[in-house]
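First the structure, then my questions, so here it is.
Missing here is one protein chain; the remaining ones are kept as they sit in the complex.
Each chain gets a letter, A and B, in the order it is written, and its residues are counted from 1.
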Amino acid sequence: MAQHAWFDRWRDPSEKTLGVLLLAPAFLLLALIVVYPIGKLIFNSFFDLRLSGGTGAKFVGLENYALVLADVDFWNATKNTVLITLITVPGALVVGLGLAMLANLPFKRQWPVRLALLLPWALPLSFAGLIFAWFFHTEYGVVNDVLRRLGAPEPTMWLLRPNWAFAAICGAIIWKTSSFMALILLAGLQMIPKSLYEAAEVDGASRWQQFVAITVPMLMPSIIVALIFRTITALQTFDIPYTMTKGGPGNSTETLAMLIHKTTIDYLDVGYGSTLAVCMFVMSMAITAVYLRRVGQSA
Amino acid sequence: MSRRFALAAGLAALAVVALCVMPLQAQAQTKLRVFSGGQNQRPDLMRKLFDQYQKANPGVTIDIETGGATSELQRQYLSTVLNAKDPAIDIYLIDIVNPAQYYGAGWLEPLNAYVGEPATALKSYLPVYATSNVVDGKVAAMPAFADAMFMYYRKDLLAKHGVAEPKTWDELAAAARKIQQAEGNPNLQGLSIQGAPIEGAVCTFLLPYWSQGKNLQDASGKLTLDRAAAAKGLQQWLSMVDSGVIKKNVAEVKTPDTVNEFKAGQVVFAINWSWAWDRFSDDADSKVKGKVGVMPLPAVAGGKSATCVGGWQWAVSAFSKHKADAARLVQFMSAPAASKLLAAEGSLLPTTPSVYADPEVLKAVPWFKDAAAVVVTGRSRPLSRDYGQVSDVIRTTTSAVLARTKTPDDGVAEIGSRLARVMR
Partner (left out) sequence: MKLMDPRGLRFIAAAIVVLNGFFPALWILLTSLKTEAELVAKPISYLPHNPTLQNYVQAFTDQPLLRYLGNSAMVAVGSTVLSLFVAALAAYAIARLNLKRRQLILTCIVASSMFPLVTLLVPIFETMRTLGLLNTYTALIIPYTVLNLPVCTLVLVSFFHSIPKDLENAAMIDGCTRLGALWRVVLPLAAPGVFTAGILAFVNAWDEFLLALSLNSSASMRTVPVGITLYQGEFSFPWPIISAALIVAIVPIAVLIALFQERVVGGLTQGGLKG
């Protein structure tokens, strides 16, 4: 190359030095923002630290963890969280993949379709919840209005029945996050060379065969990346159930993140809240470790 | 050479003088930062009062910081900031339910040294503040403005159908039913209450309970739940839902919903805060102008009328660097004169009984004459260092019972067992 830009003048350092240099900014930022809070979090989880008590922190070792394991609310919240994850992660994947493939079709004007694809992700999460709560409102909601016009006898009280509320919440989450999946998958679809499809056409493969043999394998890295983050955020689901039902009716739609939020901010029980957060981390780690291995191993 | 020397000496002298004078001025200038709520806490009127104070006290400047439009958002913000012991803000405007919890967490400065012992400091205020603002014998906050839940009703409809003001809940249910049937409008609600799991749902639980003459806690703060009475109270709401007086999806109703629906003429009786009055009588799109009456909440037969008290309080941050100045400002802001301005210009309920009878206030806000009778029956929600938890338990369970996912007996049993752990 004839041109010499400023970074061309650097001598090529060894791989290890280069690695350290390249990773330094990331780890510096993480150290500044995340390491101290996480450290403090883990530290606090071994203390009985309730601000409302007025007394200072009392060391209790693993007692908080024992309390967590015996806590009915914890298991209820975990059950809800795991259910939401099991429903919305595959749901968002399927819907997102469908949307991405539809958006990938050759249109004369791409931008309306692409914009429609990404708009759900752009709507602030807290307001998406409020809007869907309104859609599912018994009296003023669009869903019941449409059902009424289709002849339904009685308006369903969506957010007042545990199962329906759960379904409504999952629907809202899938709507919003399928956009996130579609964004990543669409980019991945762009990286698949058209020549592969052309060659398959020539060989007489059907659309379905092309999908299974070309699209899915070549899209797998993107799918895994999308799944990792979708899963992590699914386990941390907070905004949508919080704004739609506040965990109600009762606590049938309360997620683990909501329980942590309540414990830390409303109950001012910092020690126990930290313990719950560590448990959530362990769960997230366990579930996503499998995915992460595949990403690290590919290529 | 000498001219330059003289010039340099003159400048040096000026500099020395300036340096001596400036710190003096800086010392005399205290800057106080006040955290006020959102629009409903009227920062514009607070600004007027602060300007009055600044004129009378030239060494003090006051900055308002707005934020946290609702009690919930406020708590989210304050939990972080006060948890981190931030000294940036000197005075907080907090909800009436918070002094006990925030004082217990060590976030509020006790004001006894500045305003006196509770007995003297709070003597001239409404009786409820003697308990809600005092924690362990210390004055934790001073009243800013009061609020209470009122029973609003369509006096035109009651007059039209010859119904008298109901004094008991049963009378109210019967009156509502009679009017609903006579009007024949399927969208007309008899009574609108808040059943969503918001803070107001604590009041929805307490109102029928209190009106049976029961207490939720004794003087020491211990839980004294009469389970039968509580279940009866919740069942009272449910039977009104069954008879069509209250709408079926009451567990979805939040405070603004009641106001909007009453304003649109869809409700006969409504329980709501004092803010609603101005919406009904002043809003451009109000269909009920001039048709609204206000009365004390009904009781159960043989019981006593009781209402839920609200309102906001001024508190000094325990981490403030100007505690004495802040306390003095708080005293000013909670004085009857300030209460009078807030009442006359903002329709905010006064915190001192004498202001309710003030002729200037009554000229600006005539309905306060009726309001006084209601506010005096006001009682505070449970006072507890763990109010966050208490409120959560009561409001979530009440909403679940109103949504019919729990029976009243199960709901009360759950409230009892959870609160017993907290309110010891």
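Basically, a residue touches a chain if its C-beta (ideal position, glycine included) is under 8 Å from a C-beta of that chain, and two chains touch if they have at least 3 such contacts.
Computed from a prediction, not measured in an experiment: that's the story for all the values here.
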Open item on the list: From the list A:64, A:251 or A:264, pick the residue that touches the absent chain.
Closed with: A:264
Task: Full-complex contact with the absent chain, from B:7, B:159, B:228 or B:264 - done: B:264
Task: Selected residue (touches chain absent from view) among B:276, B:329, B:371 or B:401 - done: B:276
Open item on the list: Please identify which residue in A:66, A:102 or A:152 touches the non-displayed chain.
Closed with: A:102
Task: Absent chain, residues of subunit B that touch it - done: 37-41, 65-67, 69-71, 73, 76-77, 80-81, 83-84, 86, 88, 187, 254-257, 259-261, 263-264, 266, 272-273, 275-276, 285
Task: subunit A, residues in touch with the chain not shown (by the definition above) - done: 1, 5, 7-8, 10-12, 15-16, 18-19, 22-23, 25-26, 29-30, 32-34, 36-38, 40-41, 99, 102-103, 105-107, 110-128, 131-132, 134-135, 139-142, 145, 148, 175, 179-180, 183-184, 186-188, 190-191, 193-196, 199, 221-222, 224-225, 228-229, 232, 235-236, 238, 257, 260-261, 264-265, 273-274, 277, 280-281, 284-285, 288-289, 292-293, 295-299
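Convention: only the chains that are shown with their structure count from here on.
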Task: Separation of subunit A from subunit B, taking each centre as the mean of its C-alpha atoms, in whole Å - done: 38
Task: Partner subunit B, residues of subunit A touching it in the complex - done: 51-54, 137-139, 157, 159-162, 246-252, 262, 264-268, 270
- [ ] Would you pull the subunit B residues touching subunit A in the complex into a rising list?
- [x] 75-76, 79, 83, 101, 104-106, 196-198, 248-249, 251-252, 385-386, 388-389, 391-392, 396-397, 399-400, 403-406
